[in-house]
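Presenting subunit A:
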Amino acid sequence: MDEKTSLKFQLISAWCGPAFLITFVVFWGVIGQNLPNPSPDLSATDLAARYIANLNDIRLGFIMSLIIIVFYMPWSALLAAQMARIEGKFPVMAYLQLLGGGLTVMVVSFSAFFWVTAAFRPERDPVLIQLLTDLGWLCIDLQYACTTLQMVAAAMVGLAERSKTPLFPRWACFLTIWCGLSFLPASLTGVLKTGPFAWDGMLSYYIPYFCWLCWFTVASLYMIKDVRRRMRESDAQGDTMAVTHGATA
Partner candidate 1 sequence: MSTTQVIPPPLARHLPGDRDVWIFIFAELLMFGAFFVAYLVHRQTSVDLYNASQQTLDRDLGVINTIFLITSSWLAVSAVASARANRSREIVSRLAGAITLALAFIVVKYFEYTTKFAEGINLTTNDFYMFYFALTMIHLAHVMAGTVILSVLLLNAKEEKYHRQNLSGLEAGTAYWHLVDLLWIFLFPLLYLLR
Partner candidate 2 sequence: MFDFIGIHANRSWLVLLAATLVTFSISDNHAIGTYAGIATLLISYLKGRLVVLDFMELRHAPALWRGLFEAWVLIISAVLLVAYLASTHT
């Protein structure tokens, strides 16, 4: 494959980031009725009623989310390639980031798929609907560590890079680490049903998810910048080649 085509694929992968972000917020957050998300304290009957009252939105939101989530994959793959370029012969952190990115897709997918299943037969026993909803939220809220690891790996490589045109500025690397750590309170969603640490609370939901989106936006911007810079370099090299060839012709 020639360099120009490869760079084109890279740029598309980088733009998968913003595409994922916007569509995810729209389908998972807004249409899927997760802003605000249902409280773990809701009774099974109230929860089932919520599904029935918003049935089409919930189905559309999460079925689409299950498709859109895969845009996270080319983005993670590009980041892995960019990290591997920095790491050199043993791109361990790049692999770790890739693993983390892939597992994040799985964790978010499974959670949305539980909710689609809950909405599949809304006439079911409300207790079962509640179980499926619980499965979805605990799946996504307790298994944040693979995402944290993905983020920390990227930050570590970003910090260690010593080039004139680094992939990530230092402040972005520290932002990444801090955002990754902001997920920690979400572990309490496994125990608490009310208060700021429950899965509908400020400290386990709104702040961590917002932090994840902030990191994702910042990282995407710098990844796109990096690909475009390398595209310009490649073009410039192509031009100099053409000039020298032209001169000798």
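Throughout what follows, a residue touches a chain if its C-beta (ideal position, glycine included) is under 8 Å from a C-beta of that chain, and two chains touch if they have at least 3 such contacts; residues count from 1.
Keep in mind how these were chosen: all candidates are chains of the complex that A comes from, given by their letters.
As the structure is a prediction and not an experimental result, all values here were calculated from the model.
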Candidate from this complex that touches subunit A, chosen among 1 or 2: 1
Candidate 1-touching residues of subunit A, taken from the complex the two chains share: 170-171, 173-175, 177-178, 182, 184-185, 188, 191-192, 195-197, 202-203, 207
